[in-house]
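One structure, as structure tokens, below. Some questions next.
After this line comes chain A, so read on.
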Amino acid sequence: MRVLGLYNYWVFIFLMMVGFYILISRRNLVKKILGLNIFQTSVFIFYISMGKITGGTAPILMETGAPVVYSNPVPHVLILTAIVVGVSTTAVALALVVRIKEAYGTIEGDEISAMDNSQESL
Partner candidate 1 sequence: MTEHLPALQVVIPLMAAPIASLLRWRRAAWAWALMVSWAVLFMAVSLLRRVLEEGAISYPIGGWAAPIGIEYHIDALSAWVLVIVAFIAAVVLPYSRASVEREVDPQRIPLLYSALLLCLTGLLGITVTGDVFNLFVFLEISSISSYALIATGRDRRALHAAYKYLIMGSIGATFIVIGIGMMYVMTGTLNMADLAERLPAVSSRTVPVAFAFLTVGISLKLALFPLHLWLPDAYAFAPSAVTAFLASTATKVAVYMLVRFFFTVFGPAFSLDVMAFHRVLLPLAILAILSGSMTAIYQRDVKRLLAYSSVAQIGYMVLGISLVSVTALTGGLLHLFNHALMKGALFMAMGCVMYQVGSVRIEAMQGLGRRMPWTMAAFVVGGLSLIGVPGTVGFISKWYLVLGAVEKGQWIVAGLILLGSLMALVYVWRVVEVAYFREPQRNRTVGEAPLSLLIPTWVLVAANVFFGLDARLTAGIATRAAELLLGGAL
Partner candidate 2 sequence: MNVPGAPFGFLPGGTAVLLALLLPLFTTVLIGWFRDRPNLREAATLAGGVTLFCVVLSLFPEVMAGGRPRILLATPLPGIPLVLEVEPLGYLFSLVASFLWIVTSLYSIGYMRGHHEKNQTRFYLFFAVAITATMGVAFSGNLLTLFLFYEALTLSTFPLVTHHQTEEARKAGRVYLGILLGTSVGLLLLGIVWAYALAGTLEFRAGGILQGHIAPGAVPFLLALFVFGVGKAAVMPFHRWLPAAMVAPTPVSALLHAVAVVKAGVFTILKVSLYTFGPELIAETGAGDVLLWVAGATIILASLVAFTKDNLKARLAYSTVSQLSYIVLGALVANRWGIMGGGMHIVMHAFGKITLFFGAGAIMVAAHRTKISQMNGLGRTMPFTFAAFFVGSLSIIGLPPAGGAWSKWYLGMGTLEAGHWGLLFVLMLSSLLSLVYLLEIPLKAFFGRPDQPLEPAGIHEAPLPMLVAMGVTSLVSLALFAYPEPFYRLLALVVGG
């Protein structure tokens, strides 16, 4: 039961592995970026999961007398920052891929490495 109860952490680990696998196994530069995005997204889920408290509600202060359980807002704030970082990384990565396509005429990592090597031996 305890194992199933932590399902969101299992999702985190699953997504992380999927993302990491794509990163390592794909040679296409855009697919690699997709992998990187999935990898980073898994971390978002991890942070949000840890901020959640059972029965907790959104941390908005209200004048009700009864004690209210709030979810921890800090991880949400943190992950907002991390999302921004992730988006900018993706933007830079895509910009690089566009320029690589212009310069090499391909976005297949293998072909680019081959071209690099032949340039090296000149």
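Candidate entries met the following condition: all candidates are chains of the complex that A comes from, given by their letters.
FYI, a residue touches a chain if its C-beta (ideal position, glycine included) is under 8 Å from a C-beta of that chain, and two chains touch if they have at least 3 such contacts; residues count from 1.
Computed from a predicted structure; not experimentally measured.
Evaluated over the candidates 1 or 2, chain A touches in this complex the candidate numbered 1. On the side of chain A, the complex with candidate 1 involves touching residues 20, 23, 29, 32, 36, 39-40, 43, 46-47, 50, 74-75, 78, 81-82, 85, 88-89, 92-93, 96-97, 99-100, 103-104, 112-113, 116, 119.
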